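Here the complex is missing one protein chain, while the rest keep their positions.
For clarity, chains are labelled A, B, C, D, E, F and G in written order, and residue numbers in each chain start from 1.
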Amino acid sequence: MDLTVYLAGEIHSDWRDKIQSLAAEKDLPLTFVSPQTNHDLSDDIGENILGEQPNKYYRDDAASGINNLRTQVLMNKADVVIALFGEEYKQWNTAMDATTAINNGKPLILVRPEKLIHPLKEISEKANVVTSSVEQAVEVLAYIYK
Amino acid sequence: MDLTVYLAGEIHSDWRDKIQSLAAEKDLPLTFVSPQTNHDLSDDIGENILGEQPNKYYRDDAASGINNLRTQVLMNKADVVIALFGEEYKQWNTAMDATTAINNGKPLILVRPEKLIHPLKEISEKANVVTSSVEQAVEVLAYIYK
Amino acid sequence: MDLTVYLAGEIHSDWRDKIQSLAAEKDLPLTFVSPQTNHDLSDDIGENILGEQPNKYYRDDAASGINNLRTQVLMNKADVVIALFGEEYKQWNTAMDATTAINNGKPLILVRPEKLIHPLKEISEKANVVTSSVEQAVEVLAYIYK
Amino acid sequence: MDLTVYLAGEIHSDWRDKIQSLAAEKDLPLTFVSPQTNHDLSDDIGENILGEQPNKYYRDDAASGINNLRTQVLMNKADVVIALFGEEYKQWNTAMDATTAINNGKPLILVRPEKLIHPLKEISEKANVVTSSVEQAVEVLAYIYK
Amino acid sequence: MDLTVYLAGEIHSDWRDKIQSLAAEKDLPLTFVSPQTNHDLSDDIGENILGEQPNKYYRDDAASGINNLRTQVLMNKADVVIALFGEEYKQWNTAMDATTAINNGKPLILVRPEKLIHPLKEISEKANVVTSSVEQAVEVLAYIYK
Amino acid sequence: MDLTVYLAGEIHSDWRDKIQSLAAEKDLPLTFVSPQTNHDLSDDIGENILGEQPNKYYRDDAASGINNLRTQVLMNKADVVIALFGEEYKQWNTAMDATTAINNGKPLILVRPEKLIHPLKEISEKANVVTSSVEQAVEVLAYIYK
Amino acid sequence: MDLTVYLAGEIHSDWRDKIQSLAAEKDLPLTFVSPQTNHDLSDDIGENILGEQPNKYYRDDAASGINNLRTQVLMNKADVVIALFGEEYKQWNTAMDATTAINNGKPLILVRPEKLIHPLKEISEKANVVTSSVEQAVEVLAYIYK
Partner (left out) sequence: MDLTVYLAGEIHSDWRDKIQSLAAEKDLPLTFVSPQTNHDLSDDIGENILGEQPNKYYRDDAASGINNLRTQVLMNKADVVIALFGEEYKQWNTAMDATTAINNGKPLILVRPEKLIHPLKEISEKANVVTSSVEQAVEVLAYIYK
């Protein structure tokens, strides 16, 4: 049974590559999709496509409309969502993607370092599974096939 | 990841061909569907199939039932909707298709000339992305795969 | 049984007053709500609240966000929707409100002059009832209580 | 028309009082509800009711289950949601409440200081209205009644 | 706890009066609504409001649009649906109302004479309760309050 | 674009064969599914599988549970529904299937002889298209591909 | 804010009375509803209303249809559900009511003795809050108003 996994969250580390190679090692029949992981492209895409905007607010607004469309298309295709929170940044779009998974009945694995337990407690309580490493998250995916 | 794109809107210009050839140039794995673009056929289809109707109102009613069925089947299959408004005509079925995309959680790209900004402002605000050219719309589609 | 009726559509004539006084004459226990009918206020509300915007596009975008919020709140409360199309203007937000009523299972009465039969044919076919006068629309409302 | 407004977000400043007194000045027929604003109570409630938990993770898990139940009951009753992000903290439950409003078709006003424009851009783009002060948020509420 | 009961079905006998007086005897806090029970009015309502139609098909179409709007408004308000099938007529709108109750999660009591067991077997199997008299149907309503 | 068509309705004539051979002539990429068309099997299936039942009512109840499961599985897969009413029998399960298509957003073509116009008027008004022959219904299907 | 609480579960002890008097002591504005708590009536109601059935299976089937209708009406009205599992019996309808609360987005408090932790683990994990006494459950209800 082929499944599609949406990898929401931090884009400044290589955790998605790790998940994909761990899944490949285990021969799991998974397709991975994710938000735009090229940070600059993600910030510039509004002006790249729609042209220069009058100020930073509108520059961001233009980019986020296109990023949100991209996310919505891919999330609609997902059977499972993994949301990883890193130690830095506000990561509110990660929180938004995780919540959308919960609200739309898509099973959610939340990955976070121990020091984020407290601020993430309400979202964590609604996730199906909370892990502190991507290795654990892949073990959860592997368990679907056991 | 194959996606189906519904191309709502104006049927008196060749914008759909442009979108399809731009997408082909970029090798995007997209299937395009659209409302009936043969205007005469779209107006005549009620009487073509159901026979002559008593007056123009019922002639239109018969045609639009069949056009709406066709749209509903194809829209149900769509992953993304592009709605293009041209400078002429009332284009209320374009507005209806765009709104149905919004209401059903299908990501929407709205394409319109600058002079329609004001009358389209409420629908535009609900679209994911608003562009002023089909080239820009295709760049948004391409971004899904980046 | 008290019902709430959302009156979508044209804001440059006094049709809402007519409907309300006809309903009052018939003692129908109806509450009427509607989009902002003060055209200038509706256009200015974005800058009134959020301050001056960088250009006309963003001025419109700011206003329409607030207008759409207002509409969504009131439409959510409505049991029936009447959408009136007049002879002028593009009236795409009327088309959007009518379509939202259809998609959300809210019964829809569409009112339009005969000369708009053809361009409105697809929306009309999905409305529950199409009338050519507000008097007829009120008779439909009255029939709910007969 | 009485409406219920859920006030999501920061609990370390008096913005909810401000909103309520501004709404009272304007005689708006609004009922306000909110997450638990007593921070200590919100953190302790799990152990207060269920007894001591084995460690901090489970202490947080117990509290958040009860907080999430409370939020879900009150959010289900809300006609409009205001989500305010302050300058400190991660505020991921604010992001979760805002996203839940979006996903459930509840109109959302997002309030944030200018310096949070960039990290909030994806959620902002999906909100109906984004303001930078609670005064503006109340003006949006007042506009529903104009 | 006040409840609204929609009484779908046959309009040529006085079964609705019986149900209402039995419920009154038992002091059940129920409000009853129903489709138009004046058969002539129900057939004429299209032409009464919209004027003469070109033929019998369109005369029926005009009437049924208005009858369906009326039903949709009242059914949306119902907490329970009773659908009574009599021995005569095709009663397909009764079947439609019963099915709509099933599809929308509104509990359904189906009342039918024994000789209709076989042709009604598929709808009956989906109803919550099937009775052969209106007295039994009222006992089911009364049981809600026991 | 492959589509699945559910053929609800009369099982005592060969209309399904006609539709399938007309569709084959036109090379339409359609898969057809339908309720059980072997009338005896459809009536006997409850006792065939579950053993003898205590009386005719329970015999019918057992059969209809299994028939309804079969219909629900196949209807869930359908992109379009055709419901044909013949001149005889009550055909209430046809009415149920047609109504379920309407309520679940599956486009519906209703086929009926002219003499059933009046009793079918409420369901007809909610169908997308009403035809009086299967040839016309196939032309509507063919139009989806034009 | 008045709320309705559905009290699912065991009917052989007086836990519902306890909850109601604890809630009254705290002046909580709650209305309580529950499944039929008279066990004999609940078993007999099918034959009481519909007459003698051919055997025990059908006697049970008749009763459960009426019990399920009653539950569905009252559960539809509930803002919160409390499901209590006792030490005896299979209590599968309690499990059904608890699951229906989860599936319909109604917040769920599950009450169970410690010795049922293991067999209830999957349902418990999906409940909002799990307590081991009704006193704790009432404290959760009280917390909504704090």
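Here is the rule we use: contacts are C-beta pairs under 8 Å (C-beta built on N, C-alpha and C of every residue); 3 or more make two chains touch, one makes a residue touch a chain.
None of these values were measured; they are calculated from a predicted model.
Here the chain not displayed is in touch, across the complete complex, with A, D, F, G. Within the complete assembly, F:68 is the residue of F:20, F:53 or F:68 that touches the hidden chain.
Looking at G:5, G:30, G:84 or G:123, the residue that reaches the missing chain in the full complex is G:123. Interface note for the absent chain: among A:8, A:45, A:73 or A:109, the touching residue is A:109. On the side of chain F, touch with the chain left out of the figure occurs at residues 31, 33, 36, 38, 41, 45, 48-50, 65-66, 68-70, 72-74, 76-77.
One chain of the complex is left out; on chain A, the residues touching it are 1, 3, 79-80, 105, 107, 109, 128-131, 136, 139-140, 143-144, 146. Residues of chain G that touch the chain left out of view are 56-57, 60-61, 63-65, 67-68, 71, 89-93, 95-96, 98-100, 103-104, 116-126.
Operating definition for what follows: only the chains that are shown with their structure count from here on.
Once the centre of each chain is set as its mean CA position, chain B and chain D turn out to be 38 Å apart.
Centre-to-centre spacing of chain C and chain G amounts to 43 Å, using the average Cα coordinate of each chain.
Each of the following residues of chain A touches two or more other chains: 65, 68.
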